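Removed from the display is one protein chain of the complex; every other protein chain stays in position.
Now for subunit A:
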Amino acid sequence: MPFGNTHNKFKMNYSAEQEYPDLSQHNNHMAKVLTLEMYSKLRDKETPSGFTLDDVIQTGVDNPGHPFIMTVGCVAGDEETYEVFKDLMDPVIEDRHGGYKPADTHKTDLNAENLQGGDDLDPNYVLSSRVRTGRSIRGFCLPPHCSRGERRAIEQLSIEALDSLEGDLKGKYYALKNMSEEEQQQLIDDHFLFDKPVSPLLLASGMARDWPDARGIWHNDNKTFLVWVNEEDHLRVISMQKGGNMREVFTRFCTGLTKIEDLFKNRGHEFMWNEHLGYVLTCPSNLGTGLRAGVHVKLPNVSKHEKFGEILKRLRLQKRGTGGVDTAAVGGVFDISNADRLGFSEVELVQMVVDGVNLLVNMEKRLEGGEGIDDMMPEQK
């Protein structure tokens, strides 16, 4: 919907060769997979809401990528995108999610009781713990494609649901366009405020249209549970706190999510979910659990070890700077989180983070003491 060439019938006056994008400089999952044959086959299709192949791939065409970082290069405009454009999405998903096949099923497990330990990551090293995921409301188009009316309806439903939360989850909504200066500064100081995307990856997909209309932040009074409305997904749900009690963070996460889901169901809405893809989100990279569980952790010694990358890989963990994706680490403090999203349950992923971070902290302590860590090298998970 947002950009020019969504008019299928008109475009069909041109041949597939004439329309096929030049992907010769490109390094992203979409470009690896989209051949001329595939383009020809899919280009006259559209989802029921009118999302086309060109809409799906625009961000990947506009952003050739980086030789070292493999971006996804395609987005969904609605739940049906993953069906109608299966031929493209399945191999992208398989490539991005470690060989996940079209017939595989994804397990959802939001029972925090199933997590082992996780309440005692060493706070001398682990500065904060955080779990986030996304949710999409079934029946509405996703951020690249939604109209203003739909986006506002999503906001309204979300506010109604969140306003019903009680106890330690009770909180308040701050609409981006109505915020006072003080509220804005407070949210920035709390590290809660999200701003209009600047990444060309996001802008090219159309998800920043009409900013800041119908975007906002909800958080509980304790500032440990936070929901972003209409940023890159309908909802991004975040549980976080200082220190190393990942278990508590995850428990609140699961409780909160389950309550929110019930509140939506009571109002006749459900989340987009199916047993193959798990929770359906805008970017194929966030399918499955959509979960990123992570810590800010001090690893000045381990991070300089020549095997740091290999260790992370074996633990199925990923490092980022403390500003989030695409930022650099500052002062030896890294953001360490699970690399996977799909094919593992929520509990499994958080367990990997808990176990992995424990190991990394122990390695850090060893290196601090001048000893080696060769005997601590993990097996590939």
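Heads up, the rule we're going with is that a residue touches a chain if its C-beta (ideal position, glycine included) is under 8 Å from a C-beta of that chain, and two chains touch if they have at least 3 such contacts; residues count from 1.
What we mean here is this: contacts and distances are computed from a predicted model.
Considering only "Mago nashi-like protein", "Regulator of G protein signaling 6", "Creatine kinase S-type, mitochondrial" or "AP-3 complex subunit sigma-2", the record for the omitted chain gives "Creatine kinase S-type, mitochondrial", by its UniProt protein name. Set against the missing chain, the residues A:11, A:106, A:135 or A:341 yield one that touches it, A:11. In the complete complex, the hidden chain is touched by one of A:109, A:183, A:213 or A:248, namely A:213. Touch with the chain that is not drawn comes from one residue among A:32, A:107, A:138 or A:152, which is A:152. From the options A:38, A:179, A:203 or A:339, the residue with contact to the chain not on display is A:203. Although one chain is not shown, part of subunit A still touches it, namely residues 1-7, 9-11, 13-15, 18-22, 25, 48-50, 54, 58, 61-62, 141, 147-150, 152-153, 177, 203-204, 208-211, 213.
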